[in-house]
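Just one protein chain is left out here, and the rest sit where they should.
Then we have chain A:
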Amino acid sequence: MRAFTRGLLGIAGFLVLWELLGRSPLLPAESLPPPSVVFGELVTQLTSPDFIRHVVATVLALLIAIVIAIAIAVPSGLVLGSVPAVRHATRAVIEFLRPIPSVALIPLALVMLGFGPETKITLAVYAALWPILFNTIYALDELDPLLVDTARVFGTGRLGVLFFVALPSALPFVLTGIRLAATTALVVMVSVELMAGSQVGLGYFIMEARSGPGRMDQVLVGTVVAGVIGVLLNNGLERVRRRWVAW
């Protein structure tokens, strides 16, 4: 409870600082609307079907991207983690691909996939793959050989060990990877919407508010909502981990 109170105090302090900075003559007028203005606009926007459509579009694309990333990274991680030959063969390629920022792939993705949601989903999947993949591989390295021996003496074969021992044992690490991946995917998702001019989404909303009417309060509404989505995802996944894999 004390930690919670301190958290609230921190947020309050941040809002006060923002309010002061927004009203100070140090910054050009209207460049940083204070929270009192932004939250007023937030309430207005939350009742606007147009805004809700942008939020839903981003969240939906994000969830799709996370699910696809899990579907690719977990099985790949299991293979790479349990078959050293495959891991060695792919190491160079993975080490080359991993540091490429997803945003740098936007032009390529636009040419290949066009301006639809496929582009932002693909790029978010690309960014979300790595934390899940590497956490899965790491988890298999940490797999206790005694658990494997135990399963084997009870007549469990290689595939059985993979599904009934390696996979459940890796689950806590995999979930942590998913949590990290979700936040990264959100960043990439909004970035692509900002830059690649898809016609719907939170990033597009922010871009439109700035370049059209120059409504900085709407820009910040978009930013705050993106932050809230990130916090909810992170906390939600942490709760899932604590509730279901608490060992």
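The rule is short, and it goes like this: a contact is a pair of C-beta atoms (placed from the backbone, for glycine too) under 8 Å apart; a residue touches a chain by one contact, two chains touch by 3 or more; residues count from 1.
The rule is short, and it goes like this: contacts and distances are computed from a predicted model.
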item: From "TonB-dependent receptor", "Ferrous iron transport protein A", "ABC transporter" or "NADH-quinone oxidoreductase subunit A", the hidden chain's UniProt protein name; value: "ABC transporter"
item: Sole contact to the chain not displayed, among A:P28, A:P99 or A:G155; value: A:G155
item: Among A:S82, A:S169, A:T183 or A:N234, residue touching the chain not depicted; value: A:S169
item: Residue numbers in chain A that touch the chain omitted from display; value: 144, 146-147, 149-156, 160, 164-165, 168-169, 171, 245, 247
